[in-house]
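Below you will find the structure I want to go over with you.
Note that one protein chain is taken out, while the other chains of the complex remain in position.
The chains carry the letters A and B, assigned in the order they are written, with residues numbered from 1 in each.
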Amino acid sequence: MRRFIALMTVVIPFIVDAQLKVWVSYNDEEFAVFKQLVTAFEESTGIEVNVQRIPFEGQEQKILTACATRTAPDLARVDCAFLGKLAHRHALLDIDIGELADKIVPVALQSCILNGKLYGVPDQLTCVCLFYNKRLFREAGLDPNKPPATWAEFLKYAQKLTDRSKGIYGFAMRNTLWWTLPFFYSFGANFIEDNTCVLNSPEAVAALQFKVDLYRKYKVEPGAWKSGAIDPDMGFQNEKYAMVLNGPWKIKLLKTIGIDFGVAPIPAGKKGGYTTIGGTNFVIFRGTKHKHEAVEFIKFIVSKESQIKWANELGQIPVNMEAFPYVDTIRHPYLKVFLYQLQYAIARPVLADYPAIEDVANPIMEAALMGEKPVKEALELIVYKINAILQEE
Amino acid sequence: MVNKVKAFIIYFWLTVFLIVVLFPFIWMIITSLKPIGTGLTLTIIPRPPTLSNYKSVLTQYKFGRYFVNSLIVASIGALGATVLCTMAAFAFAKLEFPFKRPLFGMFLSVLMVPGLMFVVPQFAIVYRLGWINTYKAMIIPHLANVFGMFLLVQYMKTIPDELVDAARVDGANNWTIFLKLIVPLSGAMIATVFLLTFQFHWNNFLWQLIVATDEHMYTVPVGLAMFRSAHEELHTLKMAASAISILPITMIFIFAQRYFIEGILRGAIKG
Partner (left out) sequence: MVSRTSWQAYLFIIPFAIFFAVFLGYPFFYALYLSFHKVTDIYDAFNALKFVHLHNYIKLMKDVEFWWSILMSLLYGAITIPLSIFVSLILANLLHRTFSLVKLYRTGFFLPYLLDVFVVAIVWKFLYAHPYGIITQLLQRIGINIPPLLASPKTAMLSVAIAMTLKGCGFGMLLYLAGLQNIPRSLYEAASIDGAPPWKQLFYITLPMLKPITLFMVVTGIIGALSAFAEFYGMTGGGPIIRVGSHILGCTKVAGLYLFRNLESLKLGYAAAISFVLLIIALIISAVSAKLLRVEW
C-alpha cells in the first residue's frame, strides 16, 4: 500500500500534466502573497501554474493582442471595465463555481454577470469611502472622531474647514463619472436600468447640483478636478484638502507619510450613504484547453482560507464573506469601515465600453461645474449620448 | 572688448535657457531623492534626501537582468537598423533608379500611420515565425527604421554633389563612393541615427511587453512600468528609475559626442 501511494505521487503529476498559464498585474506586496497561494494550490492539486506578472499599464493591449492572435493565457486578472469589454466580445468563457458563488460579496459578483452568465470571479474588491484629515478637523474645532453622517452635515463641516487664506479647502473632488457615482447613488439616483442610462432623474440632478454648488456656490472645493490642478490625492497628502473620497489602496501610503486621518462611510443623502465598487476579477479565456483546472484555481483563490490570508496580510477587503469574521480589524482598523460600507454598495453594470461612457460624460459634467451648462441640461445630454453608445453594441 | 561683452551676454542667456530646459530633469532628480510616498509633496528640497528609491529600483526587481536584456536589444537593434538605413539612404540621396520616388513615398507613408495600428499584425507575424519571447522578436521587426532613413537621406542631400561627381570621374564605383566618401562624411548623422534607434529600443515599452511571455525577457521600460499599479503612483521610484534608465544613453552621448556633432572627418569638406 505504501509503495502504491509512493508510486502515485510520482505518477500523478504526469497524469495531470495541465499547466495553467496565468497573467496577473499585482503590485509587489500582493504578488508575494499571491505566489504563496499559487504554491499552496500546486501542492494540493498537482496542477502546475505558470504565472507571469505583467505591469498594470499596457496590460489591456497585451491581452487584446494575445486574444486577436489566439495566444491568450488560460486566465488573467482584469478590472471590471475591461471584463465588460472582453465579455461583450465573446473572448471569455462563463464560469460555474457552484455554491461558492453564494459566499462571494454579491455586489462584486454581480459586476461580473452578463445576460445571466458569470464571466469572472472577483479576486480583489475595493469601494470608495470618505477620508478626512483629523488634524485639520481639530484645528477647525470639529471632533475628529465624529465624521459627517449626512451630506448636509458634510457641507457644514466643509464650510468650517475651508480657510482660503491658508489655501485649505474642506473638500476636493474628481470629475469623472466613477468618482461621481457615490453622489448619484446616495442621492437615490440610478445609473443604468435595462441597458438604458437614467442619470436624468430628479435625484441625479440634485446630486450633480450638489457637486456644482460645493465648487461654485459654497466655494468649499478648490476645483481639484481641473486639468493641471492639485488633485485630491496630492492635496490630501499635503494637508491642503481636509476631506476627499478615496479607497483602501491609499491607506498604506497615507500612514507611511504620517498623515493623521480617519475613514468614514459615504455621507447619507436621500437614500443613504451608497458607494460604488471597483476591483479586479479572474477571467478564463475562450481559447483555454484547461477550463476545469482554471475553475479549480479560481475557486482556490476565492476560498475562505485564501481570502483570510489575503485580507490580513495585505489589509484588503476579502471577496469571500465567510472570511469577514476573521479579518483582523485591530491590525487593520480602517478595514472595518470598508466592510461596513460594502453593505451599502451598488454593483457595476457589465458594459461593452465603459471608458467610452466616461469619455462622453466627463466633459459635459465639467461644463456643468464650470457653469457653462445648467445641470439638468447637462445630464439630459449625458443620458442622450450614453444611450447612443449603449445601443450601438 | 565689445566682442567680449557681446559674448558674455550671449552666454549668460544661453545659460539661463539651459537651466530652463534642464529644469524638468532637475526636478526629476529632486523627486527621486525624496522618501518613498512623498513624491507628490510640494516641498522643493527633499528633507532628508535619500537614496532609498535607487536602492529599491536596483534590488526589488530583477533590474540587472532587465538592463542586460535592454542593452542587447538596443545595441544590436540600433546597429542593424543603422547599417540598413545608411545603405538605403545613400541610394535615395545620391543615385538615380527606376521607381525611386514612388518607393520613397511608400516608405514615408508608413511613417505617417501611428505605430499603434501595426502592433497586432506585427505580433501575428512574429508569432507565426515562432519568435515569441526572444530577442529576435524585439529587434527584427524594427530593423527597417524609416525615420532614421529619412533623416539620413535629408542629411546626405546636404553633401555637395560635386564630391560624388568628382569621385566618379576618378573611376570610383557606387560601393567605393558609399564606403569611402558618403559614410565618412555622414559620420555625425549615422552616429545620431544609431543613438536615436538605441533610444527607441530603450524606451519601446509596449512592443517589448507584448512579445515577452517570461519575466526573464523583460526589459528596462517593462520593468519600470511595474512601479505603477492600479491606483498608486509611486512617483519617487518612477523618477529614480527614469534617472537610472537614461544613464547609459547619456554616457554614449557624452563620450561619443565628437562623432555626433563634429563628424569623423571634419576636414573633408573645405569646399
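Here is the rule we use: a residue touches a chain if its C-beta (ideal position, glycine included) is under 8 Å from a C-beta of that chain, and two chains touch if they have at least 3 such contacts.
These numbers were taken from a predicted model, which means no experiment stands behind them.
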Statement: Out of B:N53, B:N69 or B:S242, the sole contact with the unshown chain comes from B:S242
- request: List the residues of subunit B that touch the chain left out of this view.
  value: 10, 14, 18, 20-25, 27-28, 31, 42, 44, 84-85, 87-88, 90-92, 94-98, 100, 103-104, 106-118, 120-122, 124-125, 140-144, 146-147, 149-151, 153-155, 157-161, 164-165, 168, 174, 178, 185, 188-189, 192, 199, 203, 221, 235, 238-239, 242, 245-246, 249-250, 253-254, 257, 260-263, 266, 269-271
Statement: Missing-chain contacts on subunit A, rising order, are 60, 64, 67-70, 72, 85-86, 89-91, 167, 223, 226-230, 234, 238, 240, 286-287, 353, 355-356, 359, 363-364, 366-367, 370, 372-373, 381
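Simple rule for what comes next: only the chains that are shown with their structure count from here on.
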- request: Could you please specify the touching residues of subunit B with respect to subunit A in the complex?
  value: 36-38, 40-42, 60, 119-120, 123-124, 127, 132, 205-206, 209-210, 213-215, 222, 225-226, 228-232
- request: Using the touch rule from the top, collect the residues of subunit A that touch subunit B in their complex.
  value: 25-28, 52-58, 61-62, 64-66, 68-69, 71, 79, 126, 233-234, 237-238, 247, 249-250, 253, 256-257, 280
